[in-house]
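Part of the complex only, each chain left as placed.
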């Protein structure tokens, strides 16, 4: 198997040229090795991903890119601890993932991920307090901060069912970010957002990353977004998902230059042609 | 070019949307009748009136007051015994027992469904117990009730619990199992599990089902109480509404029998419109879970 | 009354609905059903093939309700239950009822497993006396009458607070097992007899000793039915007489019939012992009905008091030596 061991990079679409970082390169934060995921339904067995390997290091902004139905959500759910691989293993900090927990905060793809019986503000606050990530005044402060960031201050006391699709997703994003987890798992968080809001959210994510250097696993459909948001991009093949490539993104200052266009074209080719 | 040929061409439009536009609160005007119709109490009052009239007319037409007195005769008996304080006293006795039995039923149902949702064997246990015990009539419990609680309210409460427990447990459990996987996952993401998950996620998410269970349970508690007060000899003097009804039936005071039943009806209406409707309005309606 | 046009085809009702109760006190009705005595008598009276629908109903309330609603033509019931209805409907031509005949008399025993109780005076608040229904059931009224005899009319309800409603079988079980707080029972045969077979149980009172061998059950019908069907009524009375006669003359056969039709697990011998007990009487002659009426009138349970037992019964039986 040609699985890459994490070394100082020397090849590839030379995008990152910064100094080599401190964290122990030998130890990935998240290690997905040979993971096959299946669903058993009443009628048949569906293989969602097949022997997927990849490694996420601390502070990576890791993007999963792949066609609809290739198993991205399933993979994220397995990392979240909701699904057990039928083959292979998922390790977080060297420990096998066995159950969900607030260290891996998930932003789901579905619109019904808010608790309908809690207002926008309560939804975010409740996540913080029950998980014990923040309490009292700090929780309230963080809540308001992130609700503001996603532009929903005016709707802080609205119930989820009175929000538009995009607004619901923004609440989920605020909740995910407010938790400030070790790993943030985001499943197409910006799909329901308009261009402007989407751009704002992306910038917000990058700014937050600058502050806290958290690790994020990000599913997206947009190649452009993958390049903007990600530092490393995993390409998956169509159903059942298998690893096709793992690429480095370009640094922010190269956005809008030919480098971006080139990478975009490269990814395009890899995904569309096979 | 064929593609554009079918299109109607027109000029572009650009408007200046002044953010300062005062947005008027527009409301459609309603007719008097519509406005009255919008008040639930008005509509329900109307229904009650119609039912009372039907009762009265049928009662008079039947002309057999010993079997089925008209509404007015019942009302008279009701008024008399209300003024006497008999009905209030009997109602109080019944309500006390009822509330205890009901509360215990809810508690046990909560316990059972929590166990059930926790594991496969728990689910099996609940399913098996429910399908076995729920169809059993109160007399099946009589021997055990006598041994365990003796006569009096202990046994009545035992029987009440039996009539309440399974309906609530079934509804609650079905509600729990209908909770969307996404919400479950969200809860577990917060680190919730077991009791925490039940309390913070499953109960609110399954609240419509739970409320239905509580309504059904409440009604069956009444039915059972009335019947049980007869079966489980009330020591005389301490009887509740069931006893009141039984006593009057024995003396063929049919109007009073119906006055007792009318009390049950009234309590049912008050509890539905006062308690359950309020809970519904403050919870599932507000949360957009009921349409 | 009785002025209905009497054509040959539909002289009287072609079908009659009769309710009997459960247990040995209804033996004459059971015999009547089993031997088809009513059908026989009706035919003899020229009524042709009368269809008889027999029903088993438990409890005075439902019997009275069924009667008022027109679902029954003739029913057997406890005397107090009948008196309550009679008094209630008196004067209402549509609903008035009349007793046809007495049915049975037996002893009710007040048994207890509390060794401290020797007489009615010894009951304390801790003791519980089981009755099929408190205050108004046949047993309850009999107890009240006995208490009134013992403590005076004003204190007739003295023991009521100690009574609890429990069907005879449960009361028997409670008494014999001694596992519950119910320690006494005013029961009818066979339960009263069986209880005494247990060494822990003894008898405090026999109703016959206190009140005499009074009729506990009787047979009644709506006045409208009686008026419209004089021949059928007479036929019923004749059938009842015949059943009583069979029981008196052939107790063994009557016992066998009982065991058969009630699918009782008792042996015919045991049943025979019960029906030949000197306290148990099956007779159309009402006995002591006025005792009930007077007592219930005195304590206010009934508003209309009959002046004599004949007020309650149809003319056919007025000549009998009733009371």
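Residue numbering begins at 1 within each chain, and the chains themselves are lettered A, B and C in the order written.
Assume a residue touches a chain if its C-beta (ideal position, glycine included) is under 8 Å from a C-beta of that chain, and two chains touch if they have at least 3 such contacts.
Since this is a predicted model, take the numbers as computed values, not measurements.
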| item | value |
| --- | --- |
| Full-complex stoichiometry, written in the displayed chain labels | A x2, B x2, C x1 |
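Heads up, the rule we're going with is that only the chains that are shown with their structure count from here on.
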| item | value |
| --- | --- |
| Maximum centroid distance from subunit C, chain identifier (CA atoms) | A |
| Mean-CA-position distance for subunit B and subunit A (Å) | 45 |
| Inter-chain centre distance, subunit A versus subunit C - centres from mean C-alpha coordinates, in Å | 84 |
| Subunit B: positions in contact with at least two other chains | none |
| Overlap residues in subunit C, where contacts from two or more other chains coincide | none |
| Complex contacts: residues of subunit B adjacent to subunit C | 63-64, 66-67, 142-143, 146-147, 150-151, 230-237, 246-247, 249-252 |
| Residues of subunit C defined as touching subunit B within the complex | 60-61, 64-65, 68-69, 84-85, 88-89, 94-95, 128, 130-131, 133-137, 160-166, 170, 173-174, 179-182, 301 |
| Sites on subunit B touched by subunit A in the complex | 180, 182-183, 185-186, 188-193, 196, 200-201, 204-205, 207, 283, 286-289 |
